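Left out: one protein chain. Kept in place: all the others.
Chain nomenclature is as follows: A, B and C, assigned in order of appearance, with residue numbering initiated at 1 for each chain independently.
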Amino acid sequence: MDDLLERLHSFRDRRDWAQFHTPKDLAISVIVEAGELLEVFQWQPADAPIDPSNVRKIADEAADVLIYLLLLADRVGFDLLSAASNKVDENELRFPETQTFGVAKPPKAT
Amino acid sequence: MDDLLERLHSFRDRRDWAQFHTPKDLAISVIVEAGELLEVFQWQPADAPIDPSNVRKIADEAADVLIYLLLLADRVGFDLLSAASNKVDENELRFPETQTFGVAKPPKAT
Amino acid sequence: MDDLLERLHSFRDRRDWAQFHTPKDLAISVIVEAGELLEVFQWQPADAPIDPSNVRKIADEAADVLIYLLLLADRVGFDLLSAASNKVDENELRFPETQTFGVAKPPKAT
Partner (left out) sequence: MDDLLERLHSFRDRRDWAQFHTPKDLAISVIVEAGELLEVFQWQPADAPIDPSNVRKIADEAADVLIYLLLLADRVGFDLLSAASNKVDENELRFPETQTFGVAKPPKAT
């Protein structure tokens, strides 16, 4: 992840693009790419096997989401992996196993 | 990232949630969380300083996006970091420095 | 639709909110609300009957999407209903019946 961020910095700076990368614009790009990712699944049954040609497309679009997410975290000033790890800690408390086992959308404990 | 994925597997399996995690439903969750992330910036000027209390909120929502993205990559069967690294390689070709320097939204070379 | 737009203008102007309603910010609000709409269906089977309490929630979120869409069209200067009608005209040409009958995601004719 650190290597990836370093490559993104280099890519961005050689094009003088940091000026466009406000946190708000990066958050916009995250969702625009998330829309392109979801589009691959549009009108498909949830249990449809994934066409091999689509695996590449999904990987490409998921990559774009990660790239903008990482640039956003870097710009706002937090570590994305630590944030995700903290979130898992919180979710362990919010979704107690005994109350959520096999439940698709459990209410969150607070 | 590998540690995070391992934690997510454990979290998911102790709740028997793998049954809900189709690629399509994970892609839906990616964009739902991306919407919550973007909401933090709704109606804010792009150059507004970020309120410290919002940094935590942004980190939390970005974490959710990463979590579902990682589960999706794992389910579909590709490595998310490699996919992102490949994407940077491609973008180096699609956006030549000389044609994109300082240009907000350059047309893509193909 | 004209009545609705008139009510939205009045609502907006009595709060002096037109200053925040740039086309870009309205497009952001469209997708933020579309995310809240989609969240109602998160982790649900596509063929699940809709819980009556969710019909109200869906109507509320769909209403928010329409509201921002209408404000956006008004701000940018086009008629939303005419645009949709034109789109149906175009789609008749892009998706010829004989080639798209019963096909979930047909390639678009151009």
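Structural remarks
Just so we're on the same page, a residue touches a chain if its C-beta (ideal position, glycine included) is under 8 Å from a C-beta of that chain, and two chains touch if they have at least 3 such contacts.
These numbers were taken from a predicted model, which means no experiment stands behind them.
For subunit B, the residues touching the absent chain in the complete assembly are 28, 31, 35, 42-46, 104-105. Against the chain not shown here, subunit A presents residues 20, 25, 28-29, 31-32, 34-36, 38-39, 41-43. Think of the hidden chain as still there; on subunit C it touches residues 1, 3-4, 7-8, 11, 14-17, 19-20, 22-25, 27-28, 30-31, 34-35, 37-38, 40-41, 44, 46-47, 50, 55, 58-60, 62-67, 69-70, 72-73, 76-78, 80-81, 83-88, 91-92, 95, 97, 100-104.
Note that in this section only the chains that are shown with their structure count from here on.
Of all residue numbers that take part in the contact between subunit A and subunit C, over half occur on both sides, making this a same-residue interface. With centres set at the average Cα position, the gap from subunit A to subunit B is 2 Å.
Those residues of subunit B in touch with two or more other chains are numbered 20, 25, 28, 31, 34-35, 38, 41.
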